[in-house]
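Of the protein chains in this complex, one is absent; all others appear in place.
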Amino acid sequence: MQTLTNKALAVQRQPMTFWERLYLINIIKGMMITFSHMFKKQPTIRYPEQKREFSPVFRGLHVLNRDEEGRERCTACGLCAVACPAEAITMEAAERMEGEENIYREEKYAAKYEINMLRCIFCGLCEEACPKDAIYLSETFAPANYTRKGFIYDKNDLLIPNPLTNANDYAKAKGVQA
Amino acid sequence: MTLLSFDWALIIEKLILIVIIVLTTLLITLYTTFGERKVAAILQDRPGPNRAGPFGLLQPLADGLKLIMKEEIIPTSASKWLFILGPGLAMTASLMTSAVIPWGTDVHLFGRTIALQVADVNIGILYIFAVVSMGVYGIMIGGWASNNKFSLMSALRAASQAISYEIAMGLALIALLMTTGSLSLKTIVADQAAGHWWNVVYQPLGFIIFFICAMAECNRTPFDLPEAENELNFGYHQEYSSMKLGFYLFAEYVNMIMSSAIMASMYFGGYDLPFFDETTVAPNIAAMIGVGTLLIKIVLFVFLFMWIRWTIPRFRYDQLMNLGWKTMIPLALFNMLLTGALILAKL
Partner (left out) sequence: MSIIQILFFALSAFAIISAVMVLISKNPIHSVLWLILVFFAISGHYILLNAQFLAIVNIIVYAGAIMVLFLFVIMLINVKKDSEPQKQFLVKLLGVVAGGSFLTLLVALVKQTGQLQGRTLLMKDGVIGLIHPLGKALFNEYVVPFEISSVLFLSAMVGAVIIGKK
């Protein structure tokens, strides 16, 4: 039979020799291997003190974006909810009132916007579906919680800080990648 | 029979010695559990427990506290007295071995000569043997009293394993006794300390057999068949919780330390520090050096136990029995005959 790769090894069926049957040599060999691991570098990252760097394409917790003037970009079109394969996103739309132009960019906005982080699979399809560039996935992940309810993130949890009034937090939330 | 006559000073002296030895053993055991986890971690490129206290040094205390605080569950269908007796017996049997181990040379305190050995019986090795064979009862009683099929099966496994390997262990010891000519551990160690080679030089095969059997007696990997999770759920202590479970787990570590101490005493010179003349320093200091040396030897052996545990996978049960009956016992018999022949040839 022709082999697909050159990695295949034929199984040895011949009986073991005396030294092999003693096992002692192979045991000592194995013990030397484990002993050598004592001096190897540990790949462990001690989590709360050290944090692993995320890759630039990491898809983490969602953020609802604002424009340069600090207005919410989301218009509650529902395309993200449609695109979501896990059906994690729900929203309720509302009409912008007089005098709210500096809060919402368009005439329609999301009064309620919830993402269930237990359902979300962090695929990033919402980010791709959004025509207004309002939602994107950041480089953090959902922290542990005691209740299921705590994993349903509402608008307050998702919205990015205002770049005009709270520039520091905004920059932090944007991260290096933006 | 001096123990029975009322020499109160001697009784008090021995009591203090017993308390010290038991407490030190328990303390070392506590830290052996920590050491086990650390060694396992380091051999697997992990840091191991490092949260409780500096370098995780308080971890064993936290573990012990957790075990004590846990809810104690006695199954309703269990035999209550035996259920409680089991772990106690396991712990007692493993601690009792320490009575005949000579921890050092004599100490001179308050005008008395104090031997650092609880009981210098002239049948020390047989005593160890008897105590080891008692240790099986702790496991068997616990396993049976739990009224659980898995516990019972693993208790039977533990017992048959212990009995099988005890034979090879005894035969290996007989060869050693032929060279030393004494059953008293004190004499054996003193002979080795008095300028002779260590016994391992005369009995290399015997030592290997003894070491393997000791591993089997302690139920350590690769011989931890009584605790084989994949076929027996958890082993003989399946129904146990809280400190009773802790006793079983501790007993394993105490056994490990005791068998290390026995091996160090019988084959590796006990408290004898090589290339060092104890007569050049004061006797008390020499005794302290001896205790330290023995402790270092014990730690090295314990490390060897752990190192093997984290390298070699578990045997299958038929392999275990084959090794015990078809390899170890014939080898031990051969070793015994060879030793006898050599002794005769020398004479």
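We just call them A and B in the order they show up, numbering each chain from 1.
In this section, a contact is a pair of C-beta atoms (placed from the backbone, for glycine too) under 8 Å apart; a residue touches a chain by one contact, two chains touch by 3 or more.
Note that the coordinates shown come from a computational prediction; the quantities given were computed from them, not determined experimentally.
Undergrad: For the chain omitted from this view, which of the shown chains does it touch?
TA: Taking every chain of the complex into account, the missing one touches B.
Undergrad: Using the touch definition up top, pick the residue from B:Ala159, B:Ala190, B:Met243 or B:Leu304 that touches the left-out chain.
TA: Of these options, the touching residue for the absent chain is B:Ala159.
Undergrad: Can you say which of B:Val22, B:Val121 or B:Met243 touches the chain missing from this structure?
TA: B:Val121
Undergrad: Among B:Leu17, B:Ala78, B:Leu95 or B:Met140, exactly one should touch the missing chain; which is it?
TA: B:Met140
Undergrad: Spell out the interface residues on chain B facing the chain that's missing from view.
TA: Residues 1, 4-6, 79, 82, 121-123, 126-127, 129-130, 133-134, 136-137, 140-141, 144, 152, 155-156, 159-160, 163, 166, 183 of chain B touch the chain that is not shown.
Keep this in mind: only the chains that are shown with their structure count from here on.
Undergrad: Chain A to chain B: how many Å between their CA centres?
TA: 50
Undergrad: In the complex, go through chain B and note every residue touching chain A.
TA: Spelled out, the residues of chain B in touch with chain A are 42-47, 50, 307-308, 310-312.
Undergrad: Spell out the residues on chain A that touch chain B in their complex, using ranges where they run on.
TA: 27, 30-31, 33-35, 37-38, 40-44, 46
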